[in-house]
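Take this structure first; my questions come after.
Every protein chain but one is kept in place in this view of the complex.
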Amino acid sequence: MTIRRKEPEMNARTEVLDRIRRALADVPASERPQDVPVPRRYSHGGAPPTGSAAAVELLAERLAEYGASVHLVSTQDAASRLGRLVAGLGPGPVVVPRGFPPEWRSTLDPDRVLTDVPALPVAELDRAGAVVTTVAAAIATTGTLVLDGGPGQGRRALTLVPDVHVCVVRARQVMASVPEALAALRPARPLTFVSGPSATSDIELDRVEGVHGPRTLAAVVVT
Amino acid sequence: MSPAPVRNPSPALPSPHGTMRIALFITCLNDTLFPATGRAVVTLLERLGHRVDFPPEQTCCGQMHFNTGYRRDCVPLVRRFAEAFAGYDAVLTPSGSCAAMVREHHGRVAEVSGDERLSAAVRDAPPVYELSEFLVDVLGVTDVGAYFPHRVTYHPTCHSLRMLGVGDRPLALLRAVRGIDLVELGGADQCCGFGGTFALKNADTSVAMCTDKVRHVLDTGAEVLCAGDNSCLMHIGGALSRLRTGVRVMHLAEILASTEKGPVHGAEEPSPASWRDTERTKTP
């Protein structure tokens, strides 16, 4: 079956590329992509500076506007505040990815913690009450948390199936703008940009929170 | 926020060498159906101390043909326009959409025709201004000494608004009119549904758009709906008239030409009876 499809697909590739080249007859053969100017006069960020109090404040404001709960905590208080926050969530196991910082993990109720080592089956994730992770970066202007699957963040399913997602963000990870964040992120990793809890605009084009992803998003920002 | 760039900004001011030679491009629609608008422009300019010429060889900018897809039929019209207005310092027209047609498309029509001489003639043609641009940008006036003691609302027609980017110029001119009660039109930037042959090819949709515009006009309680394009006013006014609303439509030029001496301007005979001058009747 695979062999039967192979041949026409090779032809399709050649033919589509040929069609493109014929369609672009008006483009001079000597033109290189960089000969088509792309003016990048838009803002590249920088204000407020990464990790600044202003950046954290903006992130908190924007996350809250889209229905996330935001908790600004000091480094000393972070562990206990996180412990109290998670303890106050509804019932069910709390999933914690590989590499989650031990000083924070230690405050969670050990009877409820489920570590994703080895990888938990999806049905088990579905029974979990919450997931607690770190982030790779945060974008203040848009109220966005970015996960890249690194230590403390885990594979993508972990932060998707449970109904509550608690994110711990360090102030130094908070950047002002989308361009700054993209420049800092590694495209080879699977990235998830999260801006508030799952939502939809599909009913009368107005925003309603809570569809398939976690319906509760809590950000603990350590300043 | 950085402002949206204007597609066809008001052209550079003509060089001030002696007296400016201004030509009026009346447009075929105004010539045939709305001559009062042309007379108002002439009255207004003369009151402001400027002489206006009317080159008799002019006919039509070709907008209807161009916008309907009859590009080839446009070529002779573009040629005629370039020839009729050659040698003037500025062309003034009381139509936003015709000004936009000339500025945005004449060059393209000439280029596609492959006629080098025509392209050159279009390039060398004088700058074309819509009335409010001409008054505000070229003559530098907003108070033209007009008097019009009526409640007026202004509809910014799409081509004036988006293709020329006339912005607040017409409103600035209207605000300076003595006695006027200028009221804001709801949904002002929504198209009235005229759209040239659109009004015939998609008559049902066109009328649905017009109905909403009429509703907004009636909501203002205005006696007069004003705009810079008689084509749109013909469409909205036709509906206002059919519904016996009593609301009149008037071109911007006609309000600006009005003074304490009265609204009839430059006409040796009064404007003939048309629905535009119909007595105000009670709204049903």
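In order of appearance the chains are A and B, and numbering begins at 1 in each one.
One rule holds in what follows: contacts are C-beta pairs under 8 Å (C-beta built on N, C-alpha and C of every residue); 3 or more make two chains touch, one makes a residue touch a chain.
Everything below uses one rule, namely that contacts and distances are computed from a predicted model.
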Chain left out of the displayed complex - its UniProt protein name, from "Response regulator receiver and ANTAR domain protein", "Iron-sulfur cluster-binding protein", "M56 family metallopeptidase" or "NADH-quinone oxidoreductase subunit N": "Iron-sulfur cluster-binding protein"
Full-complex contact with the absent chain, from A:Thr50, A:Thr141 or A:Gln173: A:Thr141
Interface with the unshown chain - residue positions in chain B: 1-5, 26, 28, 30-39, 54, 56-60, 64-73, 76-77, 80, 158-159, 161-163, 189-191, 193-210, 234-235, 237-239, 241-242, 267-269, 271-278
Absent chain, residues of chain A that touch it: 1-2, 5, 8-9, 12-13, 15-17, 19-27, 31-33, 36-43, 62, 66, 119, 122-123, 126, 139, 141-144, 149, 155-157, 160-161, 178-179, 182-183, 187-214
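Keep this in mind: only the chains that are shown with their structure count from here on.
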Whole-Å gap between the CA centroids of chain A and chain B: 53
